[in-house]
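The complex appears here minus one protein chain, its other protein chains still in place.
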Amino acid sequence: ALSAIPALAGETAKSEALITDVQDWQRYLGDGVDKHPYGVPSKFEKNVIRRDVPWLTASAESSVNFTPLHELDGIITPSGLCFERHHGGVAEINPADHRLMINGLVDKPLVFTMDDIKRMPRVNKVYFLECAANSGMEWRGSQLNGCQFTHGMIHNVMYTGVPLKVLLDEAGLKPNAKWLMLEGADSAGMNRSLPIEKALNDVMIAFAMNGEALRPEQGYPLRVVIPGWEGNLWVKWLRRIEAGDQPWQTREETSKYTDLLADGNSRKHTFVMDAKSVVTNPSPQAPLKHKGRNVLSGLAWSGRGTVKRVDVSMDGGRNWQTARIDGPVFDKSVVRFYVDFDWNGQELMIQSRAIDSTGYVQPSKDDLRKVRGVNSIYHNNGIQTWLVRSGGETENVEIG
Amino acid sequence: ALSAIPALAGETAKSEALITDVQDWQRYLGDGVDKHPYGVPSKFEKNVIRRDVPWLTASAESSVNFTPLHELDGIITPSGLCFERHHGGVAEINPADHRLMINGLVDKPLVFTMDDIKRMPRVNKVYFLECAANSGMEWRGSQLNGCQFTHGMIHNVMYTGVPLKVLLDEAGLKPNAKWLMLEGADSAGMNRSLPIEKALNDVMIAFAMNGEALRPEQGYPLRVVIPGWEGNLWVKWLRRIEAGDQPWQTREETSKYTDLLADGNSRKHTFVMDAKSVVTNPSPQAPLKHKGRNVLSGLAWSGRGTVKRVDVSMDGGRNWQTARIDGPVFDKSVVRFYVDFDWNGQELMIQSRAIDSTGYVQPSKDDLRKVRGVNSIYHNNGIQTWLVRSGGETENVEIG
Amino acid sequence: AQQMAGRDATRPSAKLGLGRAATPEEITAWDTDVRPDGRGLPVGKGTVKQGDDLFQEKCASCHGEFGQGVGRWPVLAGGAGTLKADRPDKTVGSFWPDLSTVFDYIKRAMPYGNAQSLTNDEVYALTAYILSMNDIVKDETFELNEKNFTSIKMPNAAAFFEDDRETSEKHFWNKSPCMKDCRPAPKVTGRAMAIDVTPDGKSGPKVE
Partner (left out) sequence: AQQMAGRDATRPSAKLGLGRAATPEEITAWDTDVRPDGRGLPVGKGTVKQGDDLFQEKCASCHGEFGQGVGRWPVLAGGAGTLKADRPDKTVGSFWPDLSTVFDYIKRAMPYGNAQSLTNDEVYALTAYILSMNDIVKDETFELNEKNFTSIKMPNAAAFFEDDRETSEKHFWNKSPCMKDCRPAPKVTGRAMAIDVTPDGKSGPKVE
């Protein structure tokens, strides 16, 4: 049941007992300052959780859960809600027992402790991490009914760590070092190859996220941060970096994270995440509840630089208006956008498109399929459509 | 026991079993993606908690706990570690039951639900909140041995909410409205007076912090955000705003949060938080552990604008060097600063001083006491001294 | 949020059209605040004697029979003339500038743990008793009510002045703070470890 526009100020309103009666929380003492040494959300927020899709994989230890984007605001993803993707479950590592080795084409193979790393010059940066498989279930058409599932393999975090270059300089890269292999300490021994130009440009080795130590599921005590590039490269529980003269062709960059096109050929080394956006509210899990004034909100990002503009359509892409971006705009970070609008119960087809600092315009799903077919699994950055019905109910739809 | 500078690369090193043996976390599966719908820190971080000082007050429900600044990095305080200050414990409020009333010198007294507020135009801002009593126990001299206790009544958060002006415009302020009274729904019925110029300038009514709903102890579902001004004004569990033509002289702005000077007179309406800084590492709870390269780190902030510069002294204020600020620099937000330095075991007297965009230079404790005496409890922004002994042990000291 | 002809159906109106009128009963329920000029005072009354009885019953367990405070609970009376002393005693009598604050605060927040449980007459009586404990009224038959309330003057009222930091602390603004040889070699004059009141294993000062 939709509420109509509320009684205008000055019109007759009924007194509410919530106001005229003294409520318990206004009368009796609540919890003291010694109750929660580490605080948690209100019990009334118990629906604000990561969710997994049990039928996706055979095992929860090699699977994914999704960030509840429709419940969040601003640009920072709370650490407890950052989506998880593991290939052998969460490695539980005492930082005192963690080691990072650098070997291969270096002057001196080195071993670092966490204490060593925390004695190196630090930087603080906000970056998005998007899994290349985000929206991957939507290539053939609308499948999952909620932006948590269609777009929830992304988070945006402020990292503290050391530029990778600092560590490489300490070991001394040999001139023929062109690629690095990054390797995790988890039971999947996750490994991926990284071109040396990117490694020396803006890659970080991070030990903190959003002000505190990395969360276990995000690679505690150490992970790689590779701004703008697909999440699978951001090796967690980082234990080794090897320098070499060519890529390794690991399982995660051949069997997975290559993009099969319609002609049977596959793109490899598709590292950059293309510009993308999604309206998080309204969306299937967060339908419209009221006629009258409403806030449309969403996120946009680009692996190529900053988001310059976000356009929103309410009629399925026929007409567009430019949204208001509010909050910090950082390189390779999400931005938050809003459209304040009035709604009188008409059916809406809501879309958003991101435009980045290189001039790239997020394409429609159909335009993307024209180049890529529907079998590439990864890198689906097509424009999402939400259908808002006259009752406010909101659906994930394909349009033609 | 201090470790000396480690064996240089190339010198003989002993193999560690941590590397030559396969560890459990490298062999067996860890937790799956369905284990922690809302994630928590690693069990190895169990010391990273808010701490209270039981002897400070008679009751934990009217008391304070402190942010563990020495364990954090970057500029965002994790929500679970934001210090708490309550006067009647934490109000536990179902957002569906929360109401905000605006009355007094307005055209139309109004009542808003949380749904109403979430339909208003939103903004996202990062601000520090410092309790005016932060460092209050240190007026007469060094008392508490740790920056968590001397400086931990501060946090820095990204808020999402509505400019207060939007709500006031909806009710229609009368021309003679010069002050607002802000009132909480907790059992302390916390109330404070706010000048209308500030209210219309940058004050926000926030419902989200660091991306998710406010935490209960931070005023869930609604709090006031008053950039740069003392934390006590940032009324939590906000239920009412009254417009009037003069300040109310509430208990929290007369009995408390006024500053008693040596001559027996008291300053009132000391809202702005002066520029201040603290070295968080090293500090008594985070001593130096190694000779050789080390990272000094700290936080600086100013209620008058942005932090322009932070200077650090290693010799008790005789000589100063300018620290490196890294990470975002926002208006009325903390900044993170670093000094990368070599330490050979000499005794250090570490200090930091913040300089803000108005040219204000954080004063020494003695210079502050010359103007304010030692009885004002609030607004102690004097320069902190940490004494680092040759073994690395670090102490809170007064110097003369 | 009326639909205007010829205007994009989703473009927002200038007025939000959010919220509803507050009813008079609702305003009465929440608008209990009292200002120094007496604005907000409800009709009511109470004597020092009545206040004494109430105080012993509902307040003395924390604040002490004569407002002297029990353990670390707040002291409400005494301390006159101590504001320049080494350890000032800030109480309602010695420090508070306005009587309205006493009424406003007790009405909204006391007794601690059972807030908003007192009638207006009870708050008048308790306020009268606090005045009496502080020797601001001397007669235990004195009755405080909404009419004589603003005639009571608090001893320390004149001692408050507006924030003047931008002038009295002007010297903290400094274009070129000293960087080299700024002071003589410092000596340690005090140590938190010697005072030894930091939590975590170490005990705090005794509750007297």
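Think of it as A, B and C in the order they're written, each chain with its own count starting at 1.
As a convention for this text, a contact is a pair of C-beta atoms (placed from the backbone, for glycine too) under 8 Å apart; a residue touches a chain by one contact, two chains touch by 3 or more.
Model, not experiment: these values are computed from the prediction.
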Among the chains presented, those that the missing one touches: A, B
Hidden partner chain, touching residue among B:234, B:271 or B:343: B:343
Residue of A:146, A:163 or A:282 in touch with the missing chain, whole complex considered: A:146
Residues in chain A touching the chain absent from view: 51-55, 57-59, 62, 87-88, 101-104, 108-112, 116-117, 119-120, 141-146, 149, 166, 170-171, 181, 183, 187-189, 191, 239-240, 242, 244, 246, 248-251, 254-255, 258, 260, 262-272, 274, 284, 311, 315-321, 349, 353, 355, 358-363, 367, 371, 375, 385, 387, 395-400
Hidden partner chain, residues of chain B it touches: 5-16, 19-22, 26-29, 291-293, 314, 340-344, 346, 348
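Here is the rule we use: only the chains that are shown with their structure count from here on.
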Contact graph of the chains (line, ring, star, complete, other): complete
Greatest separation from chain A - chain, by CA centre: C
Rounded Å distance between chain A and chain C, as computed from the means of their C-alpha atoms: 46
Interface hub residues of chain B, defined as touching at least two other chains: 51-52, 54, 59, 61, 88, 101, 108, 110-111, 116, 119-120, 170-171, 187, 189
Residue list for chain C, restricted to those that touch at least two other chains: 16, 18-22, 26, 30, 112-113, 115-116
